[in-house]
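On to chain A.
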Amino acid sequence: MTEPILIMRDLKKYFTVGHTGVIRRKPIDVKAVDGVSLELYAGETFGLVGESGSGKSTIAYMVAGMHRPTSGTIEFRGRDLFEGGGGRPLDLKKEIQIVFQDPGSSLNARRTIAQNLAVPLRIHKPDEDVISATLRLLELVDLPPSYMYRYPNMLSGGEKQIVAIARALATDPSLVILDEPTSALDVSVQGKVINLLMRLQRELNLTYLFITHDLSLMRNIASRVAIMYLGKVCEVAGGAEFFQRPEHPYTQMLLSSIPVISDEEEALKPAKMVPRGEIPSPVNVPPGCSFNTRCPYVFEQCMQADPQMIELHSQHFARCHLLKAEN
Partner candidate 1 sequence: GAPAADSGAAADSGESASSAAPDAGEVASRQLRVSFSWPTFIDPAVGSDFSSGSALVNLYDTLVFPNPDGTISPWLAESWETSDDGLTWTFHLRQDVQFHDGSNLTASDVAYSFNRLQTIGEGYGYMFSGVDGANAVDDYTVEFTLAEPSGLFLPSLVRLYILNEDLVRANTAAEGSYGDNGDFGKDWLLTNDAGSGPYKVANFQLEEFLLMEKFDGWWGDFVENAPDQVRFIATTEAATVRTLMSNGELEISDQWQSINALENLGELEGVEIAALPSFTEFYFMLNTRLAPLDDVHCRRAMAYAFDYDTAVSLEWPGTQQSQGPVPRALGGHNPDVMTFSMDLDKAAEELAQCQYADELDQYPVEIHWISEVPDEEKFALLFQANMAEIGIPVEVVSTPWLSVVENTSAQETSPHIVTIYVSADLPEAGPILKQRYHSDTAATWSQNEWLLDEELDAAIDDSLTTIDQAERFAKYAEIQDQIAEEAPSLFIYDQVQKHAYQDYVDWPAVSGDASPLNGYFLYAANIGVHQ
Partner candidate 2 sequence: MLDGINMVVYPGEKVGLVGETGCGKTTTMKTALNVLPMPPGQIESGQIHFKGQDLLAMNGREISRIRGREVTMIFQDPMAALNPVFTVEEQFSPVIKHAANARLSKKEVRARAIAALEEVALADPERLLKAYPTQLSGGMRQRVCIGMALATTPQLLIADEPGTALDVTIQAQVLRLIHDLVEDLNTSIILITHSLGVVRETVDRVYVMYAGSVVEMAPTPKLFANPLHPYTQGLMESVPRLSGGGVSQGIPGRIPDYMDPPAGCRFHTRCPHVMDICSRQKPPVFRIDGEDGEVDGVHEVTCFLYDGEHGAAATTGEVTT
(Lines give C-alpha, C1' and ligand atoms only; values in the text may rest on other atoms or scores of the structure.)
Protein backbone atom coordinates (compact mmCIF):
# COMPACT_ATOMS: atom_id res chain seq x y z
CA MET A 1 0.00 0.00 0.00
CA THR A 2 1.14 3.50 -0.77
CA GLU A 3 1.61 6.45 1.49
CA PRO A 4 -1.41 7.83 3.32
CA ILE A 5 -2.55 10.95 1.56
CA LEU A 6 -4.95 12.06 4.31
CA ILE A 7 -4.73 11.38 8.01
CA MET A 8 -7.45 12.29 10.54
CA ARG A 9 -6.46 12.12 14.15
CA ASP A 10 -9.06 12.11 16.93
CA LEU A 11 -11.21 14.47 14.94
CA LYS A 12 -14.09 16.10 16.79
CA LYS A 13 -16.76 18.51 15.74
CA TYR A 14 -19.44 19.79 18.09
CA PHE A 15 -22.22 22.10 16.99
CA THR A 16 -23.91 24.34 19.51
CA VAL A 17 -27.59 24.22 18.67
CA GLY A 18 -29.05 26.07 21.60
CA HIS A 19 -28.82 26.84 25.23
CA THR A 20 -30.40 25.40 28.30
CA GLY A 21 -32.44 27.56 30.62
CA VAL A 22 -32.75 31.28 30.52
CA ILE A 23 -30.57 32.44 33.38
CA ARG A 24 -27.74 29.94 33.71
CA ARG A 25 -27.23 29.20 30.09
CA LYS A 26 -25.27 26.14 29.13
CA PRO A 27 -24.70 25.33 25.49
CA ILE A 28 -26.48 22.32 24.02
CA ASP A 29 -24.00 20.54 21.76
CA VAL A 30 -24.51 18.14 18.93
CA LYS A 31 -21.54 15.83 18.88
CA ALA A 32 -21.63 15.41 15.13
CA VAL A 33 -18.16 13.89 14.98
CA ASP A 34 -16.69 12.59 18.17
CA GLY A 35 -13.16 11.27 17.97
CA VAL A 36 -12.61 9.88 14.52
CA SER A 37 -9.19 8.69 13.31
CA LEU A 38 -8.86 7.49 9.73
CA GLU A 39 -6.20 7.21 7.06
CA LEU A 40 -6.73 7.44 3.32
CA TYR A 41 -4.19 6.10 0.86
CA ALA A 42 -3.43 7.68 -2.45
CA GLY A 43 -5.42 6.28 -5.34
CA GLU A 44 -7.92 4.36 -3.26
CA THR A 45 -11.68 4.72 -2.87
CA PHE A 46 -12.39 4.96 0.79
CA GLY A 47 -16.05 4.30 1.65
CA LEU A 48 -17.76 5.98 4.56
CA VAL A 49 -21.09 4.39 5.53
CA GLY A 50 -23.53 5.20 8.27
CA GLU A 51 -27.07 6.10 9.09
CA SER A 52 -28.43 9.54 8.59
CA GLY A 53 -26.96 12.00 11.06
CA SER A 54 -23.99 9.85 11.93
CA GLY A 55 -21.57 12.57 10.96
CA LYS A 56 -20.38 11.49 7.54
CA SER A 57 -20.97 14.82 5.86
CA THR A 58 -19.47 16.66 8.78
CA ILE A 59 -16.22 14.78 8.26
CA ALA A 60 -16.38 15.54 4.57
CA TYR A 61 -16.96 19.23 5.23
CA MET A 62 -14.05 19.41 7.60
CA VAL A 63 -11.76 17.83 5.07
CA ALA A 64 -13.05 20.21 2.41
CA GLY A 65 -12.44 23.14 4.74
CA MET A 66 -16.00 24.25 5.29
CA HIS A 67 -15.91 23.52 9.00
CA ARG A 68 -13.05 23.92 11.41
CA PRO A 69 -12.72 20.92 13.73
CA THR A 70 -13.50 21.40 17.39
CA SER A 71 -10.38 19.40 18.10
CA GLY A 72 -8.09 16.90 16.41
CA THR A 73 -6.12 17.32 13.22
CA ILE A 74 -6.36 16.49 9.56
CA GLU A 75 -3.16 16.13 7.61
CA PHE A 76 -3.00 16.19 3.86
CA ARG A 77 0.31 14.89 2.54
CA GLY A 78 1.85 15.79 5.84
CA ARG A 79 0.47 19.34 5.94
CA ASP A 80 -1.98 20.24 8.66
CA LEU A 81 -5.09 21.47 6.90
CA PHE A 82 -6.01 23.80 9.73
CA GLU A 83 -2.62 25.22 10.48
CA GLY A 84 -2.72 28.80 11.57
CA GLY A 85 -5.90 30.71 12.13
CA GLY A 86 -6.73 32.04 8.69
CA GLY A 87 -8.27 30.50 5.62
CA ARG A 88 -6.86 27.56 3.79
CA PRO A 89 -4.24 28.49 1.18
CA LEU A 90 -5.33 28.28 -2.43
CA ASP A 91 -2.95 25.48 -3.33
CA LEU A 92 -4.61 23.23 -0.75
CA LYS A 93 -8.05 24.24 -1.93
CA LYS A 94 -6.99 23.18 -5.36
CA GLU A 95 -5.95 19.73 -4.16
CA ILE A 96 -9.13 18.84 -2.26
CA GLN A 97 -12.51 19.13 -3.95
CA ILE A 98 -15.98 17.98 -3.06
CA VAL A 99 -19.13 16.79 -4.88
CA PHE A 100 -22.36 17.18 -3.01
CA GLN A 101 -25.36 15.00 -2.51
CA ASP A 102 -28.06 17.20 -3.99
CA PRO A 103 -27.62 17.80 -7.72
CA GLY A 104 -30.41 20.38 -7.55
CA SER A 105 -28.55 22.77 -5.32
CA SER A 106 -24.95 22.06 -6.20
CA LEU A 107 -25.12 24.12 -9.38
CA ASN A 108 -26.11 27.76 -9.53
CA ALA A 109 -29.46 27.62 -11.28
CA ARG A 110 -29.19 31.17 -12.57
CA ARG A 111 -25.87 30.68 -14.34
CA THR A 112 -25.07 28.61 -17.36
CA ILE A 113 -23.04 25.44 -17.17
CA ALA A 114 -20.08 27.32 -18.60
CA GLN A 115 -20.37 30.02 -15.96
CA ASN A 116 -20.66 27.41 -13.26
CA LEU A 117 -17.53 25.69 -14.48
CA ALA A 118 -15.67 28.95 -14.91
CA VAL A 119 -15.62 29.68 -11.18
CA PRO A 120 -12.82 27.25 -10.25
CA LEU A 121 -11.11 27.74 -13.62
CA ARG A 122 -10.74 31.47 -13.15
CA ILE A 123 -9.30 31.03 -9.68
CA HIS A 124 -6.97 28.17 -10.22
CA LYS A 125 -6.05 28.47 -13.87
CA PRO A 126 -5.92 32.18 -14.50
CA ASP A 127 -3.61 31.67 -17.48
CA GLU A 128 -5.76 29.28 -19.39
CA ASP A 129 -8.49 30.27 -21.80
CA VAL A 130 -11.72 29.68 -19.93
CA ILE A 131 -13.75 28.56 -22.89
CA SER A 132 -11.33 25.96 -24.11
CA ALA A 133 -10.82 24.73 -20.56
CA THR A 134 -14.57 24.41 -20.17
CA LEU A 135 -14.82 22.46 -23.38
CA ARG A 136 -12.06 20.18 -22.26
CA LEU A 137 -13.85 19.52 -18.98
CA LEU A 138 -17.12 18.71 -20.71
CA GLU A 139 -15.29 16.36 -22.98
CA LEU A 140 -13.66 14.72 -20.00
CA VAL A 141 -17.03 13.85 -18.52
CA ASP A 142 -18.62 12.95 -21.85
CA LEU A 143 -21.01 15.84 -22.12
CA PRO A 144 -21.58 17.51 -25.51
CA PRO A 145 -20.25 21.06 -25.96
CA SER A 146 -23.75 22.29 -26.62
CA TYR A 147 -24.35 22.04 -22.89
CA MET A 148 -22.12 25.01 -22.27
CA TYR A 149 -24.81 27.60 -22.57
CA ARG A 150 -27.61 25.64 -21.01
CA TYR A 151 -28.99 26.33 -17.58
CA PRO A 152 -28.94 23.60 -14.95
CA ASN A 153 -32.71 23.26 -14.87
CA MET A 154 -32.62 21.98 -18.44
CA LEU A 155 -30.45 19.05 -17.38
CA SER A 156 -31.54 15.81 -15.77
CA GLY A 157 -30.42 15.01 -12.24
CA GLY A 158 -27.71 12.68 -13.45
CA GLU A 159 -26.34 15.22 -15.88
CA LYS A 160 -26.29 17.88 -13.21
CA GLN A 161 -24.30 15.59 -11.00
CA ILE A 162 -21.88 14.99 -13.84
CA VAL A 163 -21.41 18.72 -14.26
CA ALA A 164 -20.78 18.97 -10.55
CA ILE A 165 -18.11 16.33 -10.91
CA ALA A 166 -16.58 18.23 -13.80
CA ARG A 167 -16.48 21.35 -11.67
CA ALA A 168 -14.70 19.47 -8.89
CA LEU A 169 -12.16 18.24 -11.40
CA ALA A 170 -11.53 21.67 -12.84
CA THR A 171 -8.78 22.37 -10.33
CA ASP A 172 -6.97 19.09 -11.00
CA PRO A 173 -7.40 17.88 -7.44
CA SER A 174 -5.82 14.78 -6.04
CA LEU A 175 -8.48 14.08 -3.41
CA VAL A 176 -12.17 14.24 -4.25
CA ILE A 177 -14.79 13.91 -1.58
CA LEU A 178 -17.99 12.40 -2.91
CA ASP A 179 -20.81 13.01 -0.46
CA GLU A 180 -23.57 10.59 -1.52
CA PRO A 181 -23.18 11.61 -5.16
CA THR A 182 -25.88 9.27 -6.43
CA SER A 183 -28.34 8.95 -3.58
CA ALA A 184 -30.70 11.42 -5.20
CA LEU A 185 -30.59 9.59 -8.51
CA ASP A 186 -32.54 6.62 -9.78
CA VAL A 187 -30.80 3.27 -9.98
CA SER A 188 -31.12 3.25 -13.73
CA VAL A 189 -29.18 6.52 -13.89
CA GLN A 190 -26.79 5.91 -11.03
CA GLY A 191 -24.71 3.42 -13.00
CA LYS A 192 -23.64 5.98 -15.52
CA VAL A 193 -22.36 8.40 -12.89
CA ILE A 194 -20.60 5.68 -10.93
CA ASN A 195 -18.86 4.32 -14.01
CA LEU A 196 -17.78 7.79 -14.99
CA LEU A 197 -16.30 8.28 -11.55
CA MET A 198 -14.45 5.01 -11.73
CA ARG A 199 -13.05 5.86 -15.15
CA LEU A 200 -11.90 9.30 -14.00
CA GLN A 201 -10.22 7.82 -10.98
CA ARG A 202 -8.20 5.54 -13.20
CA GLU A 203 -7.37 8.21 -15.73
CA LEU A 204 -6.53 11.00 -13.32
CA ASN A 205 -5.19 8.94 -10.46
CA LEU A 206 -7.66 10.38 -7.97
CA THR A 207 -8.26 9.46 -4.37
CA TYR A 208 -11.91 9.26 -3.38
CA LEU A 209 -13.52 9.68 -0.02
CA PHE A 210 -16.84 8.14 -0.99
CA ILE A 211 -19.78 8.66 1.32
CA THR A 212 -22.92 6.59 0.87
CA HIS A 213 -25.51 4.66 2.75
CA ASP A 214 -26.01 2.15 -0.03
CA LEU A 215 -24.02 -0.86 1.06
CA SER A 216 -24.52 -2.77 -2.16
CA LEU A 217 -23.00 0.11 -4.05
CA MET A 218 -20.18 0.39 -1.57
CA ARG A 219 -19.42 -3.28 -2.02
CA ASN A 220 -18.78 -2.63 -5.68
CA ILE A 221 -16.52 0.38 -5.56
CA ALA A 222 -14.75 0.85 -2.24
CA SER A 223 -11.34 -0.57 -1.51
CA ARG A 224 -11.78 0.13 2.18
CA VAL A 225 -14.85 0.96 4.22
CA ALA A 226 -15.51 2.68 7.52
CA ILE A 227 -18.86 2.34 9.30
CA MET A 228 -20.03 5.25 11.38
CA TYR A 229 -22.60 5.37 14.10
CA LEU A 230 -23.45 8.55 16.00
CA GLY A 231 -20.28 10.43 15.29
CA LYS A 232 -17.95 7.55 15.89
CA VAL A 233 -16.39 4.98 13.64
CA CYS A 234 -17.32 1.47 14.74
CA GLU A 235 -15.61 -0.63 12.14
CA VAL A 236 -12.99 -0.20 9.43
CA ALA A 237 -12.06 -2.91 6.98
CA GLY A 238 -11.13 -3.70 3.41
CA GLY A 239 -14.09 -3.81 1.04
CA ALA A 240 -14.37 -7.54 0.51
CA GLU A 241 -13.29 -8.44 4.01
CA PHE A 242 -15.93 -6.24 5.42
CA PHE A 243 -18.76 -8.06 3.73
CA GLN A 244 -17.34 -11.44 4.46
CA ARG A 245 -16.55 -10.92 8.10
CA PRO A 246 -18.64 -8.15 9.65
CA GLU A 247 -17.59 -8.00 13.28
CA HIS A 248 -19.40 -5.16 14.94
CA PRO A 249 -23.04 -5.90 15.86
CA TYR A 250 -24.14 -2.73 14.16
CA THR A 251 -22.41 -3.73 10.94
CA GLN A 252 -24.17 -7.03 11.11
CA MET A 253 -27.50 -5.38 11.67
CA LEU A 254 -26.86 -3.06 8.78
CA LEU A 255 -25.87 -5.81 6.40
CA SER A 256 -28.72 -8.05 7.34
CA SER A 257 -31.20 -5.24 6.65
CA ILE A 258 -30.15 -4.66 3.06
CA PRO A 259 -32.89 -5.68 0.67
CA VAL A 260 -31.33 -7.65 -2.17
CA ILE A 261 -32.68 -8.96 -5.45
CA SER A 262 -31.20 -12.42 -5.80
CA ASP A 263 -30.77 -15.53 -3.74
CA GLU A 264 -27.01 -15.59 -4.13
CA GLU A 265 -26.82 -12.19 -2.53
CA GLU A 266 -29.15 -13.34 0.20
CA ALA A 267 -26.63 -15.96 1.01
CA LEU A 268 -23.96 -13.30 1.52
CA LYS A 269 -25.92 -11.48 4.17
CA PRO A 270 -25.11 -12.36 7.74
CA ALA A 271 -27.66 -14.24 9.79
CA LYS A 272 -30.97 -12.44 10.00
CA MET A 273 -30.71 -9.91 12.74
CA VAL A 274 -33.83 -8.03 13.58
CA PRO A 275 -33.12 -4.32 13.92
CA ARG A 276 -34.81 -2.66 16.85
CA GLY A 277 -34.99 0.65 18.66
CA GLU A 278 -34.61 4.21 17.49
CA ILE A 279 -31.38 5.99 16.78
CA PRO A 280 -30.77 8.24 19.78
CA SER A 281 -30.65 11.96 19.17
CA PRO A 282 -27.05 13.14 18.71
CA VAL A 283 -27.73 15.76 21.40
CA ASN A 284 -28.39 12.98 23.86
CA VAL A 285 -25.88 10.29 23.17
CA PRO A 286 -26.23 7.52 25.77
CA PRO A 287 -23.24 6.94 28.05
CA GLY A 288 -20.99 4.03 27.37
CA CYS A 289 -21.15 2.49 23.92
CA SER A 290 -23.46 4.65 21.85
CA PHE A 291 -24.97 1.58 20.21
CA ASN A 292 -26.12 0.13 23.51
CA THR A 293 -29.75 1.13 22.99
CA ARG A 294 -30.11 -1.06 19.92
CA CYS A 295 -27.52 -3.79 20.35
CA PRO A 296 -28.93 -7.29 20.80
CA TYR A 297 -25.84 -8.41 22.70
CA VAL A 298 -25.78 -5.55 25.13
CA PHE A 299 -24.36 -6.25 28.59
CA GLU A 300 -23.23 -4.40 31.72
CA GLN A 301 -20.01 -3.00 30.43
CA CYS A 302 -21.62 -1.44 27.38
CA MET A 303 -23.58 0.93 29.58
CA GLN A 304 -20.50 2.22 31.35
CA ALA A 305 -17.48 2.34 29.11
CA ASP A 306 -16.99 3.38 25.55
CA PRO A 307 -15.04 0.59 23.87
CA GLN A 308 -11.64 1.24 22.25
CA MET A 309 -10.88 0.73 18.61
CA ILE A 310 -8.83 -2.42 18.17
CA GLU A 311 -7.26 -4.08 15.20
CA LEU A 312 -8.95 -7.46 14.92
CA HIS A 313 -7.09 -8.72 11.88
CA SER A 314 -4.68 -6.93 9.67
CA GLN A 315 -6.30 -3.71 8.52
CA HIS A 316 -9.61 -4.67 10.12
CA PHE A 317 -10.53 -2.51 13.08
CA ALA A 318 -13.64 -2.50 15.27
CA ARG A 319 -14.88 -0.93 18.47
CA CYS A 320 -16.88 -3.32 20.61
CA HIS A 321 -16.53 -4.82 24.09
CA LEU A 322 -17.40 -8.22 22.67
CA LEU A 323 -14.46 -8.31 20.32
CA LYS A 324 -10.89 -9.24 21.04
CA ALA A 325 -7.90 -8.89 18.79
CA GLU A 326 -7.00 -12.14 17.09
CA ASN A 327 -3.38 -12.05 17.93
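A quick word on the picks: all candidates are chains of the complex that A comes from, given by their letters.
Please note the rule applied: a contact is a pair of C-beta atoms (placed from the backbone, for glycine too) under 8 Å apart; a residue touches a chain by one contact, two chains touch by 3 or more; residues count from 1.
It should be emphasised that the depicted structure is a prediction, and the values quoted were computed from it without experimental measurement.
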item: Identity of the candidate that touches chain A (this complex; choices 1 or 2); value: 2
item: Candidate 2 contact footprint on chain A (complex, rising order); value: 51-52, 156, 158-159, 186-192, 194-195, 198, 213-217, 219-221, 240, 243, 253-254, 257-262, 264-265, 268-269, 274-276, 278-279, 281
